[in-house]
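Reviewing the structure listed below.
Apart from one protein chain that is not included, each protein chain of the complex appears where it belongs.
The chains carry the letters A, B and C, assigned in the order they are written, with residues numbered from 1 in each.
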Amino acid sequence: MVSSAEEAAFEVGIKFGTLYHQFAGTPVSPASAGSLETAIAEAIENQPHCVDVTVDVLEDALEAELADGPAEYTELTGRFMEVEVVVDYEGTRAVARMAMDDGYPLMELVNVGE
Amino acid sequence: MVSSAEEAAFEVGIKFGTLYHQFAGTPVSPASAGSLETAIAEAIENQPHCVDVTVDVLEDALEAELADGPAEYTELTGRFMEVEVVVDYEGTRAVARMAMDDGYPLMELVNVGE
Amino acid sequence: MVSSAEEAAFEVGIKFGTLYHQFAGTPVSPASAGSLETAIAEAIENQPHCVDVTVDVLEDALEAELADGPAEYTELTGRFMEVEVVVDYEGTRAVARMAMDDGYPLMELVNVGE
Partner (left out) sequence: MVSSAEEAAFEVGIKFGTLYHQFAGTPVSPASAGSLETAIAEAIENQPHCVDVTVDVLEDALEAELADGPAEYTELTGRFMEVEVVVDYEGTRAVARMAMDDGYPLMELVNVGE
């Protein structure tokens, strides 16, 4: 027996794992950050029960990273994005976020409810 | 406020999204199915709260697919694997499975409890 | 000893492998095809020596695929995209394409020269 709240939490977890592991490693620069944000959000919003995906690829963090070396791009990782995903499972909503926490990207279930 | 049951469901969802989108697309043949199974399971078991991952890459399904054409390998997709993941979040367990359902790979939250 | 023509061919091969295995598996629908095309092209153009990337995510093929079942999206694979990549390695150009050939996605080195 699984509740709607647990189903909603499961579904928003799937979206986060998908988002991170589909797109981590993508070559990204400040100039291409915008198109990647849009594509990630629209891709994940295709998935079942997904209501809204907000992706911020952090251009300032990319610029700071690239200022230190000769490369003009890097690979997308959790350090370079903030994400919020909202799922609605039969009327129960789950909201999760990813942001940096003490140097590590933390995926956090923020709220589950109606 | 998020319950331990919801956290456990969220965590097992992350593992499923990770597993699928990290490894879907991997070149796979009946001969390499075994090493891929082991690597997927050990990779996902690294993630927080993950107790057990069982991956069955379906060699029979791979052989049937490859019997129809000239290729000797294909890309890993949900049609070619069955997966079970068990997460323990502070004493609450969540179990999820992926298997084919009417032609589509279905990720299903099977149980959440102590 | 490696010639510039061989280096150009190597570099365009890297771009193709990157493009395919970074983005295969992405959830895609006719509505999200456009943003994915743009993001793929801009991501790969970040890589060294890459002059131009053209990606066509095939909305007609996506619609035909989705007409057969209940799902509103599918996973990106070679059946749903045509790609051309141009690399310039120290004045030597290499052009490669991917398109379907007898039911399989074929990556083909089209031309190497000045």
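Convention: contacts are C-beta pairs under 8 Å (C-beta built on N, C-alpha and C of every residue); 3 or more make two chains touch, one makes a residue touch a chain.
Small disclaimer: the values here were computed from a predicted structure and weren't measured.
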| item | value |
| --- | --- |
| Contact residue for the chain not shown (choose from A:21, A:49 or A:93) | A:21 |
| Residue, one of B:44, B:86 or B:109, that touches the chain absent here | B:44 |
| Absent chain, residues of chain B that touch it | 18, 22-23, 25-29, 31-32, 35-36, 38-40, 42-47, 72-73 |
| Footprint left on chain C by the chain that the document does not show | 1-3, 5-7, 9-22, 94, 96, 107, 109-112 |
| Missing-partner contacts on chain A, residue numbers | 20-21, 24-25, 69, 71, 75, 77, 103-104 |
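Everything that follows uses one rule, which is that only the chains that are shown with their structure count from here on.
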| item | value |
| --- | --- |
| Computed distance of Cα centres, chain C from chain B, in Å | 27 |
| Geometric centre distance via CA averages, chain C-chain A, whole Å | 24 |
| Mean-CA-position distance for chain B and chain A (Å) | 21 |
| Set of chain B residues in contact with two or more other chains | 20-21 |
